[in-house]
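Here's a structure for you.
Yeah, one chain of the complex is gone here, protein chain that is, but the others are all in their spots.
Read from first to last, the chains carry the letters A and B; within each, the first residue is number 1.
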Amino acid sequence: MRKKVLEVVDLKTHFSTRLGVTKAVDGVSFSVREAETLGLVGESGSGKSITCLSILGLVPPPAGRIVGGKILLNGEDLLSKSKKQMRKIRGRQISMMLQDPMTSLNPVFTIGDQVAAPIRLHQKYNRKTVRNKVLDMLRRVKIPTPEVRAKAYPHQMSGGMRQRIVGAMALSCEPQLLIADEPTTALDVTIQAQFLKLLEEIQKSSNLSMIVVTHDFGIVSKICDRVAVMYAGRIIEQAKIEDLFDNPKHPYTKALMNSLPEMDTRVKRLYSIEGQPPDLRNLPDGCSFAPRCSYTMEICRKEYPHESVVEDGHTTSCWLSGSQGEA
Amino acid sequence: MSEILLEAKNLVKHFPLTKGIIFAKQVGAVRAVDGINFHVNRNETFGLVGESGCGKTTTARLILLLETITSGSIEFEDQNITAFNKTVLKNYRASVQAVFQNPFGSLSPRMRVGDIIAEPLVVNKTVPKDEMKEKVAEALTVVGLSRDQANNYPHEFSGGQRQRIAIARALAQNPSLIILDEPVSALDVSIRAQIMNLLQDIQDQFGITYVLIAHDLAVVKHMSKRIGVMYLGKIVEVAESDELFKNPLHPYTRALYSAALPSRPGLHREEIVLPGEVPSPINPPSGCRFHPRCSEARPICAEQVPPLIDVGGGHEVACYLNKN
Partner (left out) sequence: MGTPLRIRRIFDFSRGIPIFPILILLPFLFFGLFGDYVAPQDPNRPHFGDTLRPPFFQERGKIEYPLGTDHLGRDVLSRLICGTSVSLQVGLLSVILAGLIGSIVAILSGYLGGWQDTILMRLTDTMMSLPYIMIAIVLAAILGPSKNNIILILVILGWTGYARVLRAEVLRVKQAEFISLAIVAGSSKFRIMLKHVFPNIVNTLVVMATLQVGIVIIAESSLSFLGVGVPPPDPAWGSMVAEGRAYISSAWWLSTWPGLSILLVVLSCNMLGDWLRVRLDPKFRQI
């Protein structure tokens, strides 16, 4: 078994607003091993982005606070680190890339400068070495004629290239873990295909662990090894990718999969989940999905389901799969 | 009544690029839509797919007369709407409505929902004032909202609900054609199915024709009867939706299909990864626009633009590979 690079234990991140406490992340546990890609799937409000920000220590204060849990990077708890120590870790051991390539890059600096920035921050190399590393990185993300492009500005490049450059920046210090938050949402379909292929190749060649945050099951099925499905701040199902698609247990997971139109089959009418995503300030007692679930039982409304094991590596939080229902 | 509701003939839209402030000189043009022909049949959904720069959004804006055409024509119910005839235009505005992508930008934040929905009715004077309230209430009910929500403001609703309001406004006038420009891409995944089902129900109930523009192939395939594939201002293939992806004839369509991610792992498709980027519409490649990225390009592809030909059963393609 490969070793665990990241282990998140019962993470809780809350936001205090004028209208109450928003439990954005409310008891999330998962781990990522070496060279493994974990998909975090969920919709807006599920807590997947806040989870990533929590890992990096970027939860916006003073409203947002990590109120509980542990985040273990190679065994060390990140929550016990000082700000200075976290700055050393960000960009060096854990790196992140965001959704929008338009705003991820600073329009007034050249590409070369921006890719060099993390290197200059974390390593002590002389100018020539830094420059070579930058060109190297650009080549790795398949930017043609990197020597020329390094002097160009972001607005001179297309969306697909910009996203690759953001990738180059994230990977320039050879981190152990890359967190990619919806990295291809803003890209065209064929560009997305290019980009995902690139991520796969990079991962193979460097043992990189990845967390990919997305709402798209297609991306998940293409590049992830394991998946955690989030709803209202909690993980409601976690499994290896094949197991999740062959044997989804949680009604939300099933409903979500069934509600998507598919390329290869034709249905007359899509299955749609009733109701609206939950209000995180006013979560119901019991299971947060109960108001929209077609299988709600009495206990679902009273108590939040314990996590139960479905098969090896596959867990879910649902009373249907627990001791009260069929396993 | 003919089968064809809307027809575009040699539609061209070039956006001029000018240099100079006082005496502006045209130095080039963005050839957003570069001569396209297609038709939309009554009561069906016609989908337009393509990636950034293909011209599908510009086409939608041309159909809605939000932009003036450079050349060519658009005919609605056999009448040329691009000729400047006031009566024709008035009827057109009353018969054609739209739903856009952004549920937050589609509704004026300062107007009550009821007034927003009533606007087409007020402007076109289709309904007397005393019946207005009833019509608005009907529209709200059809899209699954309640009639007393007419007094609320848009910011009190969620994204999905706002899109429903936008649909209610489009419906209020009983239009014959609604242009849907990315109607679900800004919505949460679990809400998309709701809205797509709603749109289909409305089509069945009221007999409305849709032109659907989207970049999500699965969405377009699910909702459309016929689909047109656009690339850099041209239509490269048109076919019934099942046929298009079962039997894609144009190399670009095949690449698109391959790039559309399977919804399950293990579903293998031929992996076609296109090299390079989409060229700029200011200076498109000569001949077939796709030839620089096409793995099967022949010399003639760079010389002449392939015409869009019907190869049987309404399946049209613009590619020299299909000319035997």
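In the analysis below, a residue touches a chain if its C-beta (ideal position, glycine included) is under 8 Å from a C-beta of that chain, and two chains touch if they have at least 3 such contacts.
As the structure is a prediction and not an experimental result, all values here were calculated from the model.
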Displayed partners of the chain not shown (whole complex): B
Absent-chain contact - pick from B:G105, B:G207 or B:P275: B:G105
Sole contact to the chain not displayed, among B:V27, B:L66, B:A83 or B:V273: B:L66
Residues in chain B touching the chain absent from view: 61, 64, 66, 90, 93-94, 96-98, 100-102, 104-111, 116, 119-120, 123-124, 154-155, 166, 169
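Note that in this section only the chains that are shown with their structure count from here on.
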Distance between chain centroids, defined by C-alpha means - chain A, chain B (Å): 32
Residues of chain B defined as touching chain A within the complex: 51-52, 158, 160-161, 188-194, 196-197, 200, 215, 217-219, 221-223, 242, 245, 255-267, 273-274, 277-278
Residues of chain A that touch chain B when the two form their complex: 43-44, 158-161, 188-194, 197, 215-219, 221-222, 241-242, 245, 255-257, 259-264, 266-267, 269-273, 276-277
